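Below is one structure, written out as structure tokens; comments come after it.
Missing here is one protein chain; the remaining ones are kept as they sit in the complex.
By written order: A and B. Residues from 1 in each chain.
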Amino acid sequence: MLAFVTVAVLLTMALALARALRGPTTFDRILAVSMVSTKTTLLVAVVGFLFGRPDFLDIALLYALINFVGAIAVLKFYKYGSLGLASHLEDAPGPTEAERPGADGPDATAARDPAR
Amino acid sequence: MLHAISLTAILFGAWLLLSGYFTALPISLGVLSVAVAVGIALRMDVIDHESHPVHLTWRIPAYWIWLLVQIVKSNFDVARTILGVGDPIAPNVVTVKPSQRTELGQVIHANSITLTPGTISVELEDGEITVHALTRASAEDLATGAMDGRVSKLEGAA
Partner (left out) sequence: MDGILDVLAWILLGAGAVFSVIGGIGMLRLPDFYTRMHAAGVTDTMGAWLILAGLMCLAGPTLVSAKLALILFFLFMTGPSATHALIKTAWYAGLKPLTTDAPGKSGEAPPSKP
């Protein structure tokens, strides 16, 4: 039964990876990859039980936390083009008119209105 | 102060849980690191009613159970839609006006919407939540305002 669950989780990861390869937008890929990482948490936990080594759970726990930070980091990078301090990023324009946050003048707030 | 105490308790509980050793050395190291962590958090001034809403602790389990039932129900709906036997896919964007007074309550509401499959809150601004719904039925579910009422009750008079 645990083997069945492992296969199901692997199958889900394969389906998500297919979506990551096909795209078509960057967001589809980010979504697919974040889904793969959630599944990795589960896979590590299930495999730990399958092999009778529940100490794998510590790794799964760590993975669950890293996922979240990783997903937020990728999105932040996409949005601001940098991973700098939040105070530097606040006035940065969107990714289309990417500009280094350091080059922001006092009038940078005018460009903040998000382009829909 | 209450929040600092609750943070200390939670951090120390997490330490005990994750180490699994109940002997003198690991516990004293745990006390040390919890003290350092709480000290840093106090210096950063990030301990407030939003980082750990202590005042909701006694009411939130009932809400979680209700939310869990909703999540299970909508999971079945979305699963049927994906397999093509349920409601047809009809994505639409709706706006919800939450009746909560505090930002914390509105965020709980928006997060509950996201957590329920079939509806995802896109943004929360000026007291309005923009929601993307997968099917017409899930959008209508939201329009009944059942979740809004529950969150307002959770928020309570406090």
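Here are a few things to note about the model shown:
Simple rule for what comes next: a contact is a pair of C-beta atoms (placed from the backbone, for glycine too) under 8 Å apart; a residue touches a chain by one contact, two chains touch by 3 or more.
The structure presented is a predicted model; accordingly, all values stated were derived computationally and were not measured.
Of the chains on view, those touched by the hidden chain across the whole complex are A, B.
Only one residue from B:7, B:78, B:96 or B:154 touches the chain missing from this view: B:78. As for the chain not pictured, it touches subunit A at residues 1-2, 4-5, 8-9, 11-16, 18-19, 22, 24-25, 27-28, 30-32, 34-35, 38-39, 41-42, 45-46, 49, 54, 57-58, 60-61, 64-65, 67-68, 71-72, 75, 78-79, 94-95, 114-116.
Subunit B residues in contact with the hidden partner, per the touch definition given at the top, are 14, 17-18, 20, 71-72, 75, 78-79, 82-84, 88-93, 110-111, 114-118, 120-123, 132, 134, 136.
Following the convention adopted for this analysis, only the chains that are shown with their structure count from here on.
Centre-to-centre separation of subunit A and subunit B, using mean CA positions: 20 Å.
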